[in-house]
Every structure is written in C-alpha cells, then in structure tokens.
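A single protein chain has been omitted from the complex, and every remaining protein chain is retained in its original position.
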Amino acid sequence: MHTNAATTEHNPALRHHFADMTQQKNSASLGMWLFLVTEIMFFGGMFCAYLIYRLAYFNDFGAASTSLSLKLGTINTIVLLLSSLTVVLAVNAAQRGKQKLLFFYLIATIVLGCTFLGIKAVEYHDKFVEHHVPGPDFHFVAEHPEGHSEQAPVNQQHAQMFFSLYFVMTGMHAIHMIIGVGLFSGLAYQAWKGRYDRNYNTPVENAGLYWHFVDVVWIYLFPLLYLISRHH
Amino acid sequence: MAGHEHNEHSIGFYVVILFALLALTGLTVGAALVNLHAWNPVVALAIASIKAMLVVLFFMHVKGASEKMTKVVIFSGIFFLLLLLGLTMADYGTRLWT
Amino acid sequence: MWTNFPLWPERASTMAGNVDALYIFLLLICGLMTVLVSTAVIVFAVKYRKRLGHRAHQIEGSLGLEITWSVIPLFAFFTFFAWGAVIYFQERTPPRDSMEVYTVAKQWMWKFEHPEGAREINALHVPTNRNVKVIMTSQDVIHSFFVPAFRIKQDVLPGRYTIAWFRATKPGTYHLFCAEYCGTQHSGMTGDVVVMEPAQYEAWLAGGSTGAPLPVTGQGLFNQLGCSTCHQIDGRGRGPSLAGVFGNKVSLEDGRSVTADENYVRESIISPGTKIVVGYKPIMPTFQGLISDDQLNALVAYVKSISQQQPGQPAGSEATAGTQTKSQQVH
Partner (left out) sequence: MASVTTIPEQENYLTNGYGIKSWLLTTDHKRIAMLYLASITFFFFIGGIFALLVRLELLTPEGDFLQADTYNKAFTMHGMIMVFFFLIPVVPAVLGNFLVPIMIGAKDLAFPRINLLSWYLYMIGGVLITHCMLTGGVDTGWTFYTPYSTAFTNTKIIEAGLAAFVAGFSSIFTGLNFIVTIHRMRAPGMTWGRLPLFIWSNYATSLVMILGTPVIAITIILVAAERLFHLGIFDPRLGGDPLLFQHLFWFYSHPAVYIMILPSMGVISELITAFSRKRIFGYRFVAFSSIGIAIIGFLVWAHHMFVSGMSLYAALIFSFLTYLVGIPSAIKVFNWTATMYKGSISYTTPMLYAMGFIGLFLIGGLTGLFLACLGVDVHVTDTYFVVAHFHYVMVGSVLMAYLGGMHFWWPKISGRMYPEGWGRLAALLVFVGFNLTFFPQFVLGYLGMPRRYWQYKAEFQVLNIFSTAGATILGVGYVLPLIYFMWSMRYGKPATDNPWSAAGLEWMTSSPPPTFNFDETPVVDFEAYDYEHIKEAEVPVAH
C-alpha cells in the first residue's frame, strides 16, 4: 500500500496516508491557512461589536481611549514587530537546516512574547487601579486638557463599553499570545533535540504563520484602541 | 521539495521589512496626534492595512508562494469578514433613517 | 367541535386582509410547485420502474432547462419579495393621526396607558376604525407584541421604543400573545385586545377610574424634575426649547441631523451627552436610573404634545437661532 511513497525518497516524517512529502507539506500549509481564516472570523465578531459601538458612542470612546498609555502601547507594538522578525528568521534558519540558530531565534521569540505579555499585565494593572475595569466599581473621569472644559461629561456606560471591548479584544489577543508562547516552547524543545532539518520543518513554518497572524491582529488593535482621539 | 523555491530571502531583507514596519508604526502614532478630522481613522486603518500586508506578504511568505490556494483562502477570509461587518452595518447604518 | 378546531385565524384589522391575500397567493404558487414536482416524482417512479429488459436512458443535462427553472422561480420570488415589502412597509410606518398607547412589557405582563390616562394590565381596549399606534418598551428582557387577528407582531426591547400600529375593523375580543421567549411564564404573558365601537369605547374610557391624561402627567414631571428651568418654551433657557421639536429634524453639534422621534427623546433624557443639539452646551445631567419607564413615557408624551400644539413651527428654529451666539464656545 506504500507504492507511491516507495518511489520517492522515504522520509521518516512522511505519514502513511500521504503519497510524498510535497503532498504532506502542502496539506499542512493549506490546513494552517484555513485555520487562520477561522481566526479571522473569530476576531471578526469582536471587531464587529467594536465598529458598532465606536460609531454609536463616538465621543465617549474617544475620551475613554485617551486614558490608555500611548507609550506602553507603542512599546508593545514594537516588541511584537520585533518578535515577528525573530519568527521569520527562525523559519529561515529551519529551512536552511541551521539548528542552533533556529533554537536561538525560537528562544528570542519566546522572550519577546513574554515581554509583550508582561507589559500588557502592567497596563491591565493600571486600569484596575484606576477603576477602569468594567464592573460595579467602574468609574471614569475624562482628563480635560485646559481650554476644553466644555466637553460633554463622559457617559459612564459608554466609557465602560469601551473598556469592555478593550479587555475582551486585548484579552483574547493575549490568550492567543500565551498559546503562541506555549507552542514556541514546544518547538524550542524539539529544535533542541534536532527534530527539524532542511527536509522537515513544517511545524516551525505553521507556528510561524500563527504568530504572524496574532501580530496582524495587534496591528489593527493598536490604532483602534490606543490611537483614536489623541489629537486635541 | 515544494517549499524551497520561495522564501529564500536574506536576513537583510527581513530586517528591511521590520524597519518599514517600525517606521509605519511611528507614522501612525504621529498621524494620530494631528487633527485630520474625519480622516484620522481612515489614515490609521490604511497604515494598519499596509503593515498587515507587509507581514502577510513577506513574513508569511504569501508573495512568491507556489500555492495559489493560499491567496484564495486569505481573500475568502477577508471577504467573509467584510460581509459580517458590512451587512451588520446595513442594519445599524440605517436605523435612524425615516 | 369546530370551535375547538379553527383552520383560519380571525381577521380583525385592515392589515389582516392584505397579509391573508399575500399568504393565499404564496400558498397557491407554492402548492402548485409542490403538486407539480411530487407528481413528476411519482409518475417517473411508476413509469420508469425497473423492468426486465428495460435500461435507463442516460441524459447529460440541458442548459435550456436549467435556465428555465432558475429564471422562472426567480421572477416568482421577486414578486413575493416586492409584495411582501409593500405590506411590511405599511406595517412599519404608522399613520400620523394615530391614537397613541404607551406600553411597558415586563416578565410576565403587559401594561398599557391610554393618552387619556386610562391604564390597563393584560388588556387593551381600542375603538374600531381608528389608527392605534402602540409605543412599546420593556423593563427587562425582550418580549414580542403579537395579535394574530391583526396579523401584527413587533418585538419589545428594553432600553428603547419599538412601534406597532393597527386599525381594528371588527368588535370583539382577540388574543394578545408574547411571541418572544421571555422566561418561565412566557406562555402566561398573554392578554386580550378588546375592540369596541367608538361610542362604547368612549363610554368605557369615561367609566374607568382614569388618572390624568399622559401629557399632563408628563408636564407635571417636566416641572417637578426641573426640566422646565432650562428647556423654556420661548427658547431663552440654557437648553433648547422643546416646542415644535418632535417629528422634525434636529441639527446636531457634530454635523449630523436626526429626526426627533420617540427614541430620540428617550435617549436625550437617559443619555443626554450622546446627541447634542447644535449651539448648546452638554450640561444636562443624565436621568438614567432616576425615572421609571412609565415616567419616561409620560415625558415623551408631553414633549410630543407641545409639538403638536404649535404646528408650522420651523424645525429646530430655536436651536438654529442659538448657533450664532453659542457655537463658538463649543470646540
């Protein structure tokens, strides 16, 4: 029953039901992309909610958004972009069969991912201290820059809606980051054992695709949550 | 093997893409601090989309991929996302019409 | 026996006949389709049953047939759509001269308040041949106002108004159902719509222990809550005058303009900062949680009544007048 497989070089990573490595690799890649489409739709539900309330509560969202730390948000964006570079370099190293380099880049990615999560935790903590976490203790007072005391008082409910969406969206993103860090830890372990080489590196490529996707989500979250209404 | 004809970019190339992404991040923060009125969100989303495109095309190796299915899959994902947003807005956008 | 086995609902509103006509039309067309296709299936099954020496005749398909049986249904569908849309449009646009009944739904009862101040629970008395607009809101979950004999249904949502209207044609008592599942006693959230001849209706109104008419209650609240200090009729107050506002376009500070309907007035009381009239400062406090749905209804009814007293008042004229003097201060 392995007639087709026998004709090609037999790779130990080739699973019995595939004819050859090309078919196996292409299947895995297509599967991963399809999975990313489900992720697009998953985040899509939240973007949909965001869009509707952003338009309905335009000014209150703007006011609430300014309380987020632009500095931390920007730093986190940079950290995440850097991690994308280390991921793509890891994939590159795997494809060229450079196992030590692969391990190094995987560890670098994990460190950057944890940095992102750490900064995020600081931001969450700040919000908690400021009573910006939705719930009975929620309280939001807009900071009025001088000369703007005529601003409408911020509607507490609408501001709370902003923070609800903020926590749900960044929270879901953070959960994806945590899963990503877990995945990369597994990859690093396998890479340490020399599991990936020139011919077999699909897990690295697919985990890389996942990481980049999570990065792309943040690329949209950053302006939508941090950058609205920063001008005065 | 199929995966080999593409993504043979050098490390330097990836670093260039990273710098482009960082520059765009700076640009989007800068643009947000300037009052462009209704254009603020448009500019922010346009820059985000350029960044996303850079990541997808070069980091995720969609440009030059041998697989044409990948592009089909991405476009269908975006299409159905826009469908969700667009048709929902068909309700919310017209609620106040009389 | 037949009282226990009806096959067609009673027809007691002007809308019922329209809906029935369309329904019967659909029944005929779709029934015809069903009969045609089922007959074809049965005839083919019998005529081409397996027999010795008989072989199936292979047919690849036919583009002409495919186009035919795609295009003909498509046209039928467009007819259904267009006819249905016309009726729906009527159902969703209450005539301007309607008598207005404010309705509050809650788990698991209906409360109605007539413009003259009569209040009812789980029963709604209405006269024949008069347009009745039901302005509804819910205190808790989603309910749905459904009167089968009138062929109308409208979900009742918490936090905003939804509107249904009808014109009853036949005196009698008809079922009122809650049609959107709303919890344990959902099936108990029923009531009666009692349709009476106008004279009898007037008698019923007079006989009941009615409170003050709704707009009067609303006016009392308007003064009591201090609304009148800012929203002075002559427009000299710190807030825009509310006379002549209802039913007209209002220009907002952010450049948009909205029609002042029930939901706009409601939102302006609950969440005043969301839509600021152009030229005014966002200084009004919210009344969220401070007034009940019944009081809100009364206020809305009052705001509406002071618009109807002054027909011909240009839309948002006070607001426009205020623009020159006050707009500089905002932004």
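To keep things simple, chains are lettered A, B and C as they appear, and every chain counts its residues starting from 1.
Here is the rule we go by: contacts are C-beta pairs under 8 Å (C-beta built on N, C-alpha and C of every residue); 3 or more make two chains touch, one makes a residue touch a chain.
All figures in this text were calculated on a predicted structure; none of them were measured in a lab.
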Neighbouring shown chains of the undisplayed chain, as defined at the top: A, B, C
Sole contact to the chain not displayed, among C:187, C:224, C:292 or C:308: C:187
Omitted-chain contact residue, chosen from C:103, C:128, C:144 or C:219: C:144
From B:23, B:42 or B:87, residue that would touch the chain that is not displayed: B:87
Missing-partner contacts on chain C, residue numbers: 3-9, 18-19, 22-23, 26, 30, 33-34, 37-38, 40-41, 44-45, 48-51, 54-62, 65-66, 69-70, 73-74, 77-78, 80-81, 83-89, 91-92, 107, 140-142, 144, 146, 148-149, 151-155, 157-160, 162, 175, 177-188, 190, 271
Touching residues (missing chain, whole complex) on chain B: 69, 76-77, 80, 83-84, 87-88, 90-95, 97
Chain not shown, touching residues in chain A: 1, 3-4, 15-19, 23, 26-27, 30-31, 34-35, 37-46, 48-49, 52-53, 56-57, 134-136, 155, 157-158, 160-161, 164-165, 167-168, 172
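Just so it is clear, only the chains that are shown with their structure count from here on.
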Geometric centre distance via CA averages, chain B-chain A, whole Å: 14
Distance between the centres, which are taken as Cα means, of chain C and chain B, whole angstrom: 42
For chain B, residues that touch 2 or more chains besides their own: none
Multi-partner residues of chain C (each touching 2 or more other chains): none
For the chain A and chain C complex, residues of the former touching the latter: 56-60, 150-155, 157-158
Residues on chain C engaged by chain A in the complex (per definition of touch): 254, 271, 273-274, 276, 281-282, 285-286, 288, 329-331
Footprint of chain B on chain A - complex, ascending: 21-22, 25-26, 29-30, 33-34, 36-37, 40-41, 44-45, 47-48, 51-52, 55-56, 70, 74, 77-78, 81-82, 84-85, 87-89, 91-92, 95, 199, 205, 208-209, 212-213, 215-216, 219-220, 222-224, 227-232
